[in-house]
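Comments concern the structure below.
Of the protein chains in this complex, all but one are displayed in their positions.
Labels A, B and C are assigned to the chains in the order they are written; within every chain, residues are numbered from 1.
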Amino acid sequence: MREVHPREILIATIARLLDGVRHVAVGASSPIPAAGAMLLRAQKKRAGAPPVRLSILGSVEHNFFTNGSAELFDCAGQGRIDAFFLGGGQIDGRGNINLVGAGEYPGSTPRWPGSFGSAYLYFVVPRVILFREEHSSRVLVETVDFTSAPGTSEDGVYRTGGPAALLTGKALFSFDKTRPGFTLESLHPGHDLAEVKAATGFGFAHAGSPKQTEAPDRATLDLLRGQIMDELSETYPDFASRLRSETAA
Amino acid sequence: MREVHPREILIATIARLLDGVRHVAVGASSPIPAAGAMLLRAQKKRAGAPPVRLSILGSVEHNFFTNGSAELFDCAGQGRIDAFFLGGGQIDGRGNINLVGAGEYPGSTPRWPGSFGSAYLYFVVPRVILFREEHSSRVLVETVDFTSAPGTSEDGVYRTGGPAALLTGKALFSFDKTRPGFTLESLHPGHDLAEVKAATGFGFAHAGSPKQTEAPDRATLDLLRGQIMDELSETYPDFASRLRSETAA
Amino acid sequence: MDLREMARRVEPGMLLALPVDYAGVSMAMTKPLIEHGAGDLRLFCVPTGGLQVDQLIGAGLVRSIETSAVSLGEAGGAPRFNQAIREGTIAIRDATCPAIHAGLMAAQKGNPFQPMRGLIGSDILRFRDDWRVIDNPFADGGDPIVLIPAVKPDIAIFHAPMADRHGNVWIGRRRELAAMAYASAQTLVTVERIVDENLLASEMSAAGTLPSLYVTDVALAPRGAWPYGLWGEYPTDTAEILRYAKAARTPEGFAEYMASSGASSMASSPATSPSRPALEPAQ
Partner (left out) sequence: MDLREMARRVEPGMLLALPVDYAGVSMAMTKPLIEHGAGDLRLFCVPTGGLQVDQLIGAGLVRSIETSAVSLGEAGGAPRFNQAIREGTIAIRDATCPAIHAGLMAAQKGNPFQPMRGLIGSDILRFRDDWRVIDNPFADGGDPIVLIPAVKPDIAIFHAPMADRHGNVWIGRRRELAAMAYASAQTLVTVERIVDENLLASEMSAAGTLPSLYVTDVALAPRGAWPYGLWGEYPTDTAEILRYAKAARTPEGFAEYMASSGASSMASSPATSPSRPALEPAQ
């Protein structure tokens, strides 16, 4: 068995984080979350468990929506979407995310595209997974420069959703909304606590010697490298062929 | 030329009342309003005037809507419907209408179907024509037992629409919202002021010797008995054939 | 899925959303619902009710109804509804069509309410203690506006021309059927036919499709709107509705009508049994 690719760790971790969802939506250009959701769907199907529904926004293949671009948000508002992924140019230690820009608003430099649906979905999707491969103190900051959506809300604010986890290229964190703050759950293979601390602009809770992020077992890896890459290549052909060539090395 | 049928007077009067509208909607079982709108549409087309659009609710032929049964109300709320027809089990002297029932609510006896969209359309369609063939003190009452929709609203209440006229089998009234109240405009042929007063449960303003409702001229009557009856029979075959046989006598 | 099995999803006290007569009423479900017998139902008519509502009321299954109207159209008033109102045996919440749509839209959007114009000064509003009036916060003062709370039916039930084997249902331009499904916890659909192609596979059919995401169960019921018509499929059987209207003037006449073959064949014919693929229309 070949070495496990770092992105395969991410995909398998996402599948674990999604365990139990009935319907997960992923953004149009999110191949790793999509692959994780496809992996979970395949695992559940093999186990004869209730089906997992995956909606990929902007995809024709995986578009279950017929009411325009408002339907995703309506669907989430109805409680029909259990999990979603958000990223951000900045993510801070309280789970606040910034998709708008660095520096003083509105003259943000750099300016990022904008908040998209985050200021709604972060509130109403029960299991939001913050996903950003880049793990640096540029991205993971003490305090965001602009809050596209806050990580937590005061009591009395309607909120059925929020951050469940933060997954980066180096580590996996869970989110504790009572503190609020992140807890290091595991380090991906090849990364250590000192490195992660240095690369993280906010403080986080952690065990004395953190666990290593679980690598996919052989059955999972076979599924991932076979069926899942086939499915993925329908929607993300470039990503799938790149990952395939890198794992075939 | 044969005698003018009372319903032909009504149809021609409706066409006159609608003069200037761009878009008129009529209910599913409103053949006389529909015929009036069709007549106006044909007259405008012959005159090379801007087209008149007619939506007949529940009709397949004349259904311009594709967004379900909410679209009529949305369309009216957007200001895209210039005229509509409302009736009522009771209509009172202040233009209030009752489509719910006589006697004490909720145990109304008799109970009529209900208010349908009147409590909205009466507020937002600029030219609402109250149309009820039965002209009796049972229908035209001093005060309605239940207000499905009021004839006027206090200052400060959003209202871009309301009653423009009341047309019955005996007479045509205009509505003065400042009083508020009805003014007799004309009596249909064969009816006189004393009779109309006796059959009307509310007081109304009138000239000493009211005009007679204008009968359609020969060109209008030819149009009505030819093209309009053809068009009408697509949606209201029973009504059209009955009217045809009665005017052919 | 068999109609009787589908009817068992309805539990006493549930809030049922039912469509207007021309949109696709699942008349085929009426008898199974009555035979199943879950009562104390609260009906929510989108936005008006007719034959099905009258029959459920006549069968004694209805506790309350929210609607903009109930009628049999050309056949006149709805006799079992009218008697129930007269005798006070059901509670009524009179509404107006766009208020019905507003309640569903609020639920569709996950909102607690939706504003709507009109209504001010009507007795509809006066009798609705579940609605609120606020001053429009965007005006300089005054400008009262009604807020309609979200309505979340337990179950929506309707009839449509077709479904595919994935549970997607083609509703065409009858978007109120989608609105009902979005707002409701469960959606039960009867259809004229099940098609082999995936309705979401072509943009043309997808445009009129309610995705299976919102559909709990689909059952085959050819001519399942009868005696109502179904747009694009078959016309209303006005004679049959007139026959009902006449019969149902009395409770006894209603009972006889409902026991007669015409009314019961939809539920008891082999057509609706799971063992029969091809279904006969009720005549």
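Note that contacts are C-beta pairs under 8 Å (C-beta built on N, C-alpha and C of every residue); 3 or more make two chains touch, one makes a residue touch a chain.
None of the values given here were measured: they were computed from a predicted structure.
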Option touching the unshown chain, where A:S136, A:S153, A:S174 or A:T247 are the choices: A:S153
Chain not shown: contacting residue from B:G27, B:G77 or B:G151: B:G77
Contact footprint on chain C, counting only the chain that is left out: 98, 102, 105, 109-117, 132, 134, 136-139, 143, 145, 147, 149, 161, 171-173, 203-209, 231-232
For chain B, the residues touching the chain missing from this view: 23, 51, 53, 63-67, 73-80, 124
Chain A residues that touch the omitted chain in the full complex: 28-29, 58, 60, 65-71, 73, 77, 99-101, 105-124, 146-150, 153-154, 156-158
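The rule is simple: only the chains that are shown with their structure count from here on.
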Centroid comparison with chain A (C-alpha atoms), farthest chain: B
Centrality ranking, top chain (CA atoms only): C
Rounded Å distance, chain B centre to chain C centre (Cα mean): 30
Mean-CA-position distance for chain B and chain A (Å): 60
Multi-partner residues of chain B (each touching 2 or more other chains): none
Touching two or more other chains - residues of chain C: 178
